[in-house]
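Here the complex is missing a single protein chain, while all its other protein chains stay put.
We call the chains A and B, going by the order they appear; numbering starts again at 1 in every chain.
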Amino acid sequence: MLKVEALESAYGDSRILFGIELAVAAGEAVTLIGRNGMGKTTTVKSIFGLLKPTAGRVLIDGDDLTGQPPHRIAQHGLGLVPEGRQIFPTLTVEENLVATRRSRDGGKAGRWTLEEVYRLFPRLKERRRNMGNQISGGEQQMLAIGRALMTNPRLVVLDEATEGLAPLIREEIWACLAAIKQAGAAILVIDKNVEALSRFADRHVVIEKGRVAWEGTTADLIATPEIKDRFLHV
Amino acid sequence: MSASEAADRPVDQVRTPAKRGRLFGPGRTLAAIVIFAGLALLPLVANLIGDPFLVVTATRIMVFALAALSLDLLIGFGAMVSFGHAAFLGIGAYAVAILASHGVEDILVQTVVAVAAASLFAFVTGAISLKTKGVYFIMITLAFGQMAYFFMVSLSAYGGDDGITLDRRSTLLGSRLLSDDIALFYALLVVLVLAYLGLTRLIGSRFGRVIRGTRENPARMQAIGFEPFRYQLTAYVIAGAIAAVAGVFLANQAEFVSPAYMSWQRSGELIVMVVVGGMGTLIGPVAGAIAFLILEDWLAAFSEHWKLGLGVLLILLVLFGRGGLAGLAGRLTGGGRA
Partner (left out) sequence: MSTPLLSIHDLRKSFGALKVTDGVTLDVPAGELHAVIGPNGAGKTTLIHQLSGNLASDSGTIHFDREKVSGLTMPERVKRGMARSFQITSILSGFTVLENAAMAVQARSGSSFRFFGRAGAERRLNEEAMSALDRVGLADRADRRASSLSHGEKRQLEMAIALATGAKLLLLDEPLAGTGHEESAALVALIAALKETHTIVLIEHDMEAVFQLADRVSVLVYGRVIATGSPEAVRSDPQVRAAYLGDETEAA
């Protein structure tokens, strides 16, 4: 449902992306991996219109939405869980969740309601009256994911899903991502731990220096162990 | 590269003249020559058309041209927007008035005292103000200007709010030469031209480069080993000193000195002259002062709400006339900024 063709992006004349090709089918989970500074976040920003690409196309369900403002992208069914979570600190957990909620088009009740999100993240229910900045990092990440889910997206994009979180929380979040995929949403996730991601991810895309350096299924990845060392490790 | 190729490149990429390394293109020099030559001939013209008052008006205009010139060093080249520059005009003027009231009438002595007093004031207030940046700098210079204003208002010994009237103009080495309007006019013109030439030189000097570099990118300047503060303070003192000299002539031209010379409105007018004329061009602010004061007189003849008209003109200029008068002249003559 998402197709990225020959995408190029820059910050002023600092060029970061040199022709990214990427595709995510409905219901598919794809990882975007690679070392820092290689262009993963820039790719996400370019898809969402937070950074206007200098060349290439972003197609959602066949519609060309390259460089459209972020709210348009969101209206087409993409939900972003940004790097650094970006919780609204002056709203409570519950307010954070409902502030941007949206049902599916056609007025049909979306899969993700407040109750459903609370079922996925019971901890958020416990803390629902806490202010956004009065919860732990892990809880904030869950909140950010829940908030994106409340817009009932068809594709959830996570930029650094588990960075800086304790191991147990990370496991929880990966389990939740698997559940989200089960519920029918497609996922595009940036994260470091390829093994954990492989439990639910269908395909992996390696970004190096602004280009796709490798692409393949989880099976392919397991068959070529040097990929990890070459592109992810030092 | 052929001429047509060069023409197709964006202005940015056109080579800057390497050999001369000029900061000021030929257009600016031409404008300066025209303006100063015009001023030099003005008394003759005044005589011809039988309007001696023209010389008096022009003298007053040159006072502000000199003050605006000094302010351009700060605003145009140093990115230091001082909203208290009129204080230095006032210091210069009061130096004349106060010394004269104590029997010291020689203009050279008065100028030395004026410059010394202004430099001290600039050093102290500048040292404090330059610890701040941006809007805060503007506010603090405004505050210091007001301080000077209210100080003189409260000094009833020297006229306070009413100001002091001078019995006569300063003497020059014992003679009463400057009592003649035309003599005063030419004396000031010489000073103005010297200041213009001096500042032009200054801008291209080592010191000038540091000031310009600091305006452009202070972080970069520090990263190559320059402490911006001491250079900025020096520029601040130089500008204040020059404005004080303008004040000396102001006192002589008007034969009257009052705290109003130091008001924030006056400081604001100086900023307008610099911006309207074209910041960072030196000759622009001179033209700006001329334009502003002529317009002021002219519009005042129409109505007592002339300030409204001036305001509208200013807004239009700021919105549509990039680079002020100098920028406009530059575009009309087909040259860009060198």
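Following the convention adopted for this analysis, a residue touches a chain if its C-beta (ideal position, glycine included) is under 8 Å from a C-beta of that chain, and two chains touch if they have at least 3 such contacts.
Given the structure is predicted, the values throughout are model-derived calculations rather than measurements.
Asks: Which of these, A:Lys3, A:Arg101 or A:Lys192, touches the one chain of the complex that we don't see?
Replies: Of the listed residues, the one touching the omitted chain is A:Lys192.
Asks: Decide which residue listed in B:Thr29, B:Asn47, B:Asn217 or B:Gln265 touches the omitted chain of the complex.
Replies: Of these options, the touching residue for the absent chain is B:Asn217.
Asks: For the chain not shown, which residue from A:Val4, A:Val24 or A:Met38 touches it across the whole complex?
Replies: Of the listed residues, the one touching the omitted chain is A:Met38.
Asks: Of B:Asp51, B:Asp162, B:Asp180 or B:Glu227, which one is in contact with the hidden chain?
Replies: Of all options in B:Asp51, B:Asp162, B:Asp180 or B:Glu227, contact with the hidden chain holds for B:Glu227.
Asks: For subunit B, which residues lie in contact with the unshown chain of the complex?
Replies: Counting only subunit B, the missing chain is touched by 12-13, 15-16, 18, 21, 201-202, 204-210, 212-213, 216-217, 219-227, 231, 234.
Asks: Given the full complex, what residues of subunit A touch the hidden partner chain?
Replies: Touching the chain left out of view, subunit A contributes residues 10-11, 13-16, 18, 35-38, 160, 162-164, 167, 170, 191-196, 209-210, 228, 232-234.
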